[in-house]
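The block underneath contains the structure these notes are about, expressed in structure tokens.
Here the complex is missing a single protein chain, while all its other protein chains stay put.
On to chain A.
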Amino acid sequence: MSAATAAVRPDTTPALASSPARMSHLKRLEAEAIHIFRETVAETENPVMLYSIGKDSSVLLHLALKAFAPGKLPFPLLHVDTTWKFKEMIAFRDSRAKELGLDLLVHTNQDGLARGVGPVSHGSEVHTDVMKTQALRQALDLHKFDAAFGGARRDEEASRAKERIVSLRTAQHRWDPKRQRAEPWHLYNLKKKRGESLRVFPLSNWTELDIWLYIEQENIPIVPLYFAAPRPVVEREGQLIMVDDERLPLNPGETPQEKVVRFRTLGCYPLTGAVESGAATLPEIIAETLAARTSERQGRVIDKDGAGAMERKKQEGYF
């Protein structure tokens, strides 16, 4: 996978900040994230990192490895597998886990699977609730994790702008906007009552552009789906949906078109819209991100399940 990103890097060595006084924005973001990882590990009993395989997860993992180097990662990774992820995502996940010797846990909601819950048959709301939100709760309860790192950023969506870096969840995994704690300086309150747990977001202050610049600077492997390539897609309600396997039923008269597309965000394939783009290298992606006229989450069907959709999902325990 490294080859995918390494091959497209022009031969440039970004000038390093020459003195501490000139510490760059990215270096500061990195240092902040590392600090958050270490604080959480020091003050919680059983942390876990939620690994969604996307670019933010790739950055998160990279930062976690840095935080504890030369030691090993002191917590496992958890992937909540809805069974509807792109095939390339799963292949990437398994190869990274092997390469880095990661302790990777994969959890699927077996009850939902038995009931045949999926995005096509049940729609995005039910699918996300059963296979993602409920599955996450099951996994956290099963392993008794008391803190879970996630890659959410405040710039992603309006209701996330007020999310804390360390966010308290009730024993039912609910987020209560009224019980969010003040988070002054760099002092994180990691205390909680029995049964309650924390969600910890080391990338809170990163923007989409920061993520891409950092991937470039650090040469972090990412799923090839982020790079433009010819892929079979169908257009539905203005979204380009990739036909990743035979489970996506085609409407009468609908045939997959091969288009040069890439993904700005990755999730369950029937719920993730591709964008038409020729950006096949990191520099091109960064250029496109800068010139972007459409925000990242537009490709996500679940954000549009009504006004305040994300806020409601968070209260219900969606990450």
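Observations, loosely collected:
Note that in this section a residue touches a chain if its C-beta (ideal position, glycine included) is under 8 Å from a C-beta of that chain, and two chains touch if they have at least 3 such contacts; residues count from 1.
Here, contacts and distances are computed from a predicted model.
UniProt lists the omitted chain of the complex under the protein name "sulfate adenylyltransferase" (options: "Glycosyl transferase family 2", "sulfate adenylyltransferase", "2-oxoisovalerate dehydrogenase subunit beta" or "BMP family ABC transporter substrate-binding protein"). Here the missing chain is touched by one residue of A:T83, A:Q138 or A:Q180, and it is A:Q180. Shown as candidates are A:K66, A:H143 or A:R174; the residue that touches the absent chain is A:K66. Along chain A, the points of touch with the absent chain fall at residues 10, 12, 14-17, 19-32, 34-35, 38-39, 41-42, 65-72, 154-155, 158-159, 161-162, 177, 179-187, 189, 191-193, 196, 204-205, 207, 209-210, 213, 216-217, 283-284, 287-288, 290-295, 298, 307-308, 311.
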